[in-house]
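Only one protein chain is missing from this complex, and each of the others stays in its spot.
The block that comes next holds subunit A.
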Amino acid sequence: MIHSLFLINHSGDIFLEKHWKSVIGRSVCDYFFEAKEKAAEPEDVPPVLQTPHHYLISIYRDRLFFLSVIQTEAPPLFVIEFLHRVVETFQDYFGECSETVIKDNVVTVYELLEEMLDNGFPLATESNILKEMIRPPTILRTMVNTLTGTSNFEERLPSGQLSTIPWRRSGVKYTNNEAYFDVIEEIDAIVDKSGTTVCAEIQGVIEACVKLTGMPDLTLSFMNPRLLDDVSFHPCVRFKRWEAERVLSFIPPDGNFTLMSYHVNAQNLVAIPVYVKQNISFFESGSGGRLDLTAGPKQTMGKTVEGLVITVHMPKAVLSASLTATQGSYTYDPATKVLVWDIGRLNPQKLPNLRGSLSLQAGAPKPEDNPSINIALKIQQLAISGLKVNRLDMYGEKYKPFKGVKYVTKAGKFQRPACVAISHFST
């Protein structure tokens, strides 16, 4: 299926290539570069391109293009999903996925790619299995390796491929057995000019960190599973058990993984935790404009809003901004036209405000569109949908594990252009 892979950086240099069948010359990438030239933004490069002899399927992530070459019919999503899996594996191994990191670990990267595909068909994509064959670099090991001249590979033969459960390595041992589950939710809302919510939905994921000895069989149940409108699972979850009983029954992979992601329907009225009053206007003369932003809490269920960051995408004509913030700090990048206001913790007694003037490019017409606003924030100890984990049971092993559930909060996006606004945020 997948014939070759080229990694291309932002400026268009191919810095890594891997072929799983016979070698394909780099010139095939020229078609891609042509399309890249045409596209205004890197995101606008069509993911699937047709060339006289090949098809190019690419993804853009972390400012890198992962370009795969295929020769015959193959489901495009199959290839795209695989490429994303490659990126995730790199992130898992090296902490990030950037040109520098890939170049520094080029041998490991090559080994990984070799294991992940055989003749263009995925072979081992589960991190548990890969890690057993190719150890991720750690600072300690890198030092030991340089001193002793050994490298990352396992001395003994891996047994992971042979495990009956493809995502869990066998022979896992821990002295402290623990299982943590983080429920992370994000609100995605469209707010209209007057500030009323047109529609809103909640996206959630359950990230798990499971460090348990042996072959534990876990069952996780919810207090209110009916909240969940749509779910998708890690392959370890037994579908039928969910369908019948609404419990998650699974033998977990070892380490970190996303157990499930879910969607809570908009009909359960979503409370939006903050509001932003915006007033951005430009003078008719076209020389400048005024900006006035105020943020305040709305429904936070008694919890504190933290890490509040407001991002405004300014019209192209805005040259610079001279503003004063009552709280936090702001930056304006004249190249990308993005104004970032980092507020931090939201104090309900004293609402943060950012105001000042904007200067426009001379001679430019008055910008007509009200800029869109993104809001990122965090609320600890709150799952906005109200989803609650009921209990976690373990079978198959005798020890008593330490179990923990956190309703962690992560930053998301909340966006509201003036007319129809789109907002995401996460709690």
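We take it that a contact is a pair of C-beta atoms (placed from the backbone, for glycine too) under 8 Å apart; a residue touches a chain by one contact, two chains touch by 3 or more; residues count from 1.
Following the convention adopted for this analysis, contacts and distances are computed from a predicted model.
This complex has a chain not shown, and the name its UniProt record holds, of "Transcription initiation factor TFIID subunit 8", "Exostosin glycosyltransferase 1a", "ubiquitinyl hydrolase 1" or "AP-3 complex subunit beta C-terminal domain-containing protein", is "AP-3 complex subunit beta C-terminal domain-containing protein". The missing chain, though absent from the display, is touched by one residue of A:55, A:181, A:282 or A:407; that residue is A:55. Within the complete assembly, residues 1, 14-19, 21-23, 26, 40-41, 43-44, 46-48, 50, 55, 58-61, 70-78, 80-82, 84, 106-107, 109-111, 114, 118-119, 121-123, 125, 148-151, 153-155, 157-159, 161-162, 164-166, 188, 190, 198-199, 203, 217, 219, 221, 225, 229-235, 238-247, 249, 251, 258, 261, 263, 266, 313, 315-316, 365, 368-369, 372, 374, 393, 395-398, 413, 415, 417, 419-420, 422 of subunit A touch the chain that is not shown.
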